[in-house]
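Have a look at the structure below before the remarks.
With one protein chain held back, the other chains of the complex are shown just where they sit.
Letters A and B name the chains as they come in the text, with residue numbers starting at 1 for each one.
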Amino acid sequence: MYEKETIGKLKAAKAVWQERVDRIQSGKSSKPYTDRASTSGIDVGLVYTPEDVADMDYMRDLGFPGEYPYTRGYQATMYRGRLWTMRQYAGFATVEESNKRYKYLLGQGQTGLSIAFDLPTQLGLDADHPLAEGEVGKVGVSVSSLADLEVLFDGIPLDQVSTSMTINAPAAVLLAMYIALARRRGISPDKLDGTIQNDILKEYSSRGTYIFPPAPSMRITNDIFAYCSKEVPNWNTISISGYHMREAGCTAVQEVAFTLADGIAYVDAAIKAGLDVDSFAARLSFFFNAHNNLLEEVAKFRAARRMWAHIMKERFHAQNPKSMMLRFHTQTAGCTLTSQQPDNNIVRVTLQALAAVLGGTQSLHTNSRDEALSLPTEDSVRIALRTQQIIGFESGVTDTVDPLAGSFYIEAMTNRIEEEAWKYITKIDELGGAVKAIENGFIQQEIQKASYQYQLEIESGKRIIVGVNRFQVDEKPARNLMHIDSALYEKRRGELAAMKAGRDGAKVQAALARLKQTAEGNANLMPGVIEAVDAYATLGEVCDVLRSVFGEYESDASF
Amino acid sequence: MEHKIRVLVAKPGLDGHDRGAKVLARAFMEAGMEVIYTGIRRTPEQIAEVARQEDVDVVALSCLSGAHNTLFPKVVDLLREKGMGDVLVVGGGVIPDEDVPFLKAHGIEEVFGPGTPLATSVEYIRTHVNREA
Partner (left out) sequence: MDVRAGVLAGDIRSVARGISWVENDDPRAAELIRGIYPSTGRAYIVGLTGSPGVGKSTLVSRMAALMATGKRKVGVLAVDPTSPFSGGAILGDRVRMFDVALSPNVYIRSMGTRGSLGGISRATRMASRVLDAAGFDWVLVETVGAGQSEVDVHDVAYTTVVVMAPGMGDEIQAMKAGIMEIGDVFVVNKADRDGADRTAAQVASIVQLSDEREWHPPVLKVSAELNQGIESIIEAIGQHKSFLEHSGKLAEAKASMARRDVLEILRARLSEDLQHELDQPVLQEKLDEVANRHSDPYTVVDTVFEQYWRKP
C-alpha cells in the first residue's frame, strides 16, 4: 500500500523511536511497557505503522464492500442499507409461554425469531422419555410433535418472519414440521425464510448434542441441502458454528480455523454426494462468537470472510459470487458472563456486540446479564435487545461500512489471524479433513488445551476478570431469577398421551415404516420425514426409526 | 504407598457442555488425584454404579442444563442405597444460589458455582474427603 521508500524511511524512524521507548524507566509520568498477546497468543506490538501492512494490496486483500474477497462486508451498502437482524435466542418451558415471549419480542422491535429448544428435543427424545425428566423446558422450549409447533407459532405469520432454529442432530425433523405447518396454513415452502443450525460436526467437537455417527449424520445434512435447494430456496440449510467451540474454550484463531474446516467438510461431502457447488453453497451460513477482545474479534470476522471467499473460489471453484460470501450470525460470548456483579455483564455484552457490528455481522443475539445464573428474565432480555438498538441507532458506528478498515493494527491482526488459521486448516487437511480430525480427537484436544490454559491464566491472575479475580465485592445472592417448574415433565407426558390418542395410529406406523425403508436405502430422507410428522409422528418416533438404521454415536472424551 | 484420592467427575443430564468438567478433571489430576470421567449424558443409575465399581472417594457432579434439583439428589440416594453414603458428593454448573440449600439438604455437601477458582475445589476435596476407617 505504500512506496518502498516511504517504508524505508519509516523503518529508520521507528528504530530511533523504539530505542527511546526501550530506555523508558519506571517513573512518575511514564512507565516501561509490558508484553502483550491476543487471546490467540498472537504477539501484539506496542504500536502499528504502515510497515506492518506494507505487503497489503488494497484491491486484492480488501476490495470494496460486496466485492470479492468480501473482507469489508458481503453487501455493498451494509448497515447503511439495513441494520443487522436483531435476533434474540429465546424459548423456554412450554410452547404457550414461548409463543408469548416471541410475540413480546416482535412487539419490541425484534426482527427475527430464534428458537431455543430444550435438551430432550435437541436429542430427538420426546418429552415423556425417562431421560427427559428434570430436563423438559429447562434450556428451551419442548417440542415433540407438529401439534406443539402449531401452538408455538400461533398467530405468527410464517411468511413474514425469519425463523432461526437451534437444532442440529434432529434438524431434518424440526424443519419438516415447519414445512408441514406452513403447508397447512396454505403457505408455499418457497416463501419460508429462516435457518436451521444443522451443524453436526461441532456437536462432536464441542457442544455434545449428537445422536447418530458422523457418516449418516453427513448424509442427513446432504439430504437437507438437496431438498431445500429445490423446495425451500430461501432457507439457510446450515449455520456452521464456531460459537460453541469458542464457548468450549478455543481461541479466536481456532474458532476461525475449525469453523471453516467444518465448512470445507460439508462442502466436500455435498459435492461427493453429487451436488453442484453453486446449487447449495449460497445457502450456507455461519455462526460466530463475539468475545471480549474487541479488536481481535473484529479482525477475526474480517479474516473469516476473506478466507471463505478464497476457499470457495480457489478450492471448490464456485462460480456464483453468492457461494463465496460468508454470511454470519453472531452471539456474544456466554462464557464471559460472570455470576459475580452480574450487571457488569451488560457492559461486556455491549463491547462484544460492538465487535460483531464492526465485524459486519448479519444478525446478532446479545446475551442477558443474568444468564450465568439461569435463563434470562424479561427485563434482562429487554436490556440486551436495547443494547443492540443503541449501537444501531445512537453510536454512529453504522454510518459507514467497515469503519475500522485501514487501521494498521486491525489490518495486521486480520492478516495474522488468517495466517495462523491457515496453518490449522493445512494440518486438518493432512489429517484427512475435519471429520477425521474430530474422530481422532485432534480438534477436541486443541480446544481442551486452550481452555485449560485460559483457566490457569485466570487462576494465576495473569488474566484479569473484573469482579472475579480483581475488584470483588461482597455479594448478596441473586434474586428474581427465572424458574422453570420441574413438574413440567408430568404435564408434557399428559399432553403427549392425549395427542397420541387423537391421531391416526395406522397412518403414523405406515409413514414410519416407509421412512425406515428410505433410511436403509439412499433416497432423500426429507419427503418421508415430512410425511411422518404431518401424520403427527413424534420427534422421538422419527428419530428412533433413524437410530435403528444409523446407530448412535458414543464420544471418546479427549483430554 | 499413600491413599490416592479417587474422584468420579460425572455429568448427569442431557447437556453436552463439558468444558468445566474437563477443566476440573485436569486440575484434580494435577493435584495428584485419580480421576475417572464419565463422559456426557449419564443417568444417576450409571453414575452411582460406576462410583461403586471404581471405589471412589468423591463424586463431583456437573450439570448446566438446570436439571440439577432432579438429578443430583437421585445420585446421592442411589449411592446410599449401595452402601456408599460416606462418599463425598459435590456439585457444580449453572446453579442459582437459591437452589443451594435444597441441594445441601439432599446430601450434596458443597456446590461450586461459576467462577469458583480451581484451587478452591481442589482444597475443599482434600480437606473434606472421608478417609475410610
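Throughout what follows, a contact is a pair of C-beta atoms (placed from the backbone, for glycine too) under 8 Å apart; a residue touches a chain by one contact, two chains touch by 3 or more.
Everything numeric here is computed off the predicted structure, so don't read it as measured data.
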Given A:T111, A:N440, A:Q509 or A:N524, the one touching the chain that is not displayed: A:N440
Interface with the undisplayed chain - residues on chain B: 1-4, 6, 25-26, 28-39, 42, 45-46, 49-50, 52-55, 82-84, 132
Chain A, residues in touch with the chain not shown (by the definition above): 213, 440-441, 551, 554-557, 559
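The criterion applied here is as follows: only the chains that are shown with their structure count from here on.
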Inter-centroid spacing, chain B versus chain A (mean Cα positions, whole Å): 31
Interface residues, chain B side, partner chain A - complex: 13-19, 22-23, 25-26, 37, 39-41, 43, 65-67, 69-71, 94, 96-98, 113-115, 117-119
In the complex with chain B, residue positions of chain A that touch it: 119-120, 122-123, 125, 131-135, 138-139, 203, 207-210, 247-249, 335, 338-340, 372-375, 448, 451-452, 455, 459, 465, 468-469, 477-479, 481, 484, 486, 554-555, 557, 559
